[in-house]
Structure formats: C-alpha cells, structure tokens
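A single protein chain has been omitted; all remaining protein chains appear in their positions.
Entry: chain A
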Amino acid sequence: MSAGATRTKDDIAAAIARDIPTGSYVNLGIGQPTLVADHLRPGSGVVLHTENGMLGMGPAAVGHEVDADLINAGKLPVTELPGAAYFHQADSFAMMRGGHLDVCVLGAFQVSASGDLANWHTGAPDAIPAVGGAMDLAIGAKQVFVMMTLFAKDGSPKLVPACTYPLTGLGCVSRVYTDVATFEVGPHGARLLALFGITRVELAARLGLDLG
C-alpha cells in the first residue's frame, strides 16, 4: 500500500474504470462519475445506461451530432452507439430496481462505514429537495461505487460512522473511491484497499474509524 501523491479526479475515474468488469451494464451518475466513461478501455464491452431511457449511450455529442431528442441524465446532448436501445421511464427504472445493472457510480455527500449513502439533500432549510434517480440507482444496481473527495471543504470526513445528512439508501454502497484512499464498505465496516498521499495512521486519526 503506497502513499505517494493524492489522486486527481481523472486518477479516481481511471481506477474505477479499471475495476468495472468487462461486459458490465453500467450507470454513471451526474457530475464527476461521468468522467469514468473517458477511462473505459477500448474493447471493455461496457454498456452505458442512462436513466432517462437508453442503453448503449455514446460520448458527448458535438457540432452536427447534437440532437435535442438525445440527452443524458444530466440533460446534456450525447450520441448513440451501435446496439443502443431506447425505452420508457418505467422500463428504465424496472431494469435498475430489478438488479439488471451491474455497477453504478455515484457522487456523495456522505457514506457510512456500513454502506449507507447520503447524496440527494443537504437537509439545509433553504435547500430545494431534488432526488431524481439517485434512490432507485442506490438500491438497484448490483454494486454501487461512490466517487468523491474524502474530506469536505471544511475538512470534515465524508466517510463517517453514521450519515448525518438525509439518507439516499441503506447499506447500498460497496466501494468508495476518493482522492486519498479506496475503501470497501459494508456490514463489517470500512476496509482500506489503497492509500494515496496520506499514511494509514493519519487517515485513521482524521476519520475516527476502525479501518479493518
């Protein structure tokens, strides 16, 4: 377990892409997780799902490719790959809840050591709640990977003994990829898989968690 430099967003995305099994059906959440698509190796056979109703989503559309009828979950224009399929919303979420997606990658405000996820609402009184497909994805995909910085801007840890923000799903996260470490989380707590630019002792002290 080396402790070199911390990871950039692209480093984290590349690490997640490496851990996605060949031929997986994958949903990448809005925001940072979309970077994972840029790091999937050619021939990975990964099929991207977008919850607004498509399998076989291609890269962002540019120039003449832009089509108002073809957007991703972030409402940005995208392209279709050969073999793509379109379906309506009830089908799109049926395949999600029904356990047909292998992996989804989501951002988070907080993840607990047992795999609870909080990523839809800060709970601030003036915040407008908006959940989209986050709760369906969290409990539906076979594996949920979280991509985030390990510490908030104020320095507080985002991997926590118990989430204080409103929950998105219970015990649904399997792995957490961050700038300074990768963890496995679940019923037995958090287990450290890799370290970047921080020592194990320093990390454990900052998190206040038993790291297995």
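By our rule, a contact is a pair of C-beta atoms (placed from the backbone, for glycine too) under 8 Å apart; a residue touches a chain by one contact, two chains touch by 3 or more; residues count from 1.
Note that in this section contacts and distances are computed from a predicted model.
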item: Per UniProt, the name of the complex member that is left out, chosen from "Phosphoribosylformylglycinamidine synthase subunit PurQ", "ABC transporter permease subunit", "NADH-quinone oxidoreductase subunit L" or "3-oxoacid CoA-transferase subunit A"; value: "3-oxoacid CoA-transferase subunit A"
item: Absent-chain contact - pick from A:N52, A:Q110, A:Q143 or A:T178; value: A:N52
item: Chain not shown: contacting residue from A:V66, A:M135 or A:A204; value: A:M135
item: Absent-chain interface as seen on chain A, which is shown; value: 50-54, 67-71, 75, 80, 86-90, 92-94, 96-97, 121, 126, 128-136, 139-140, 166-170
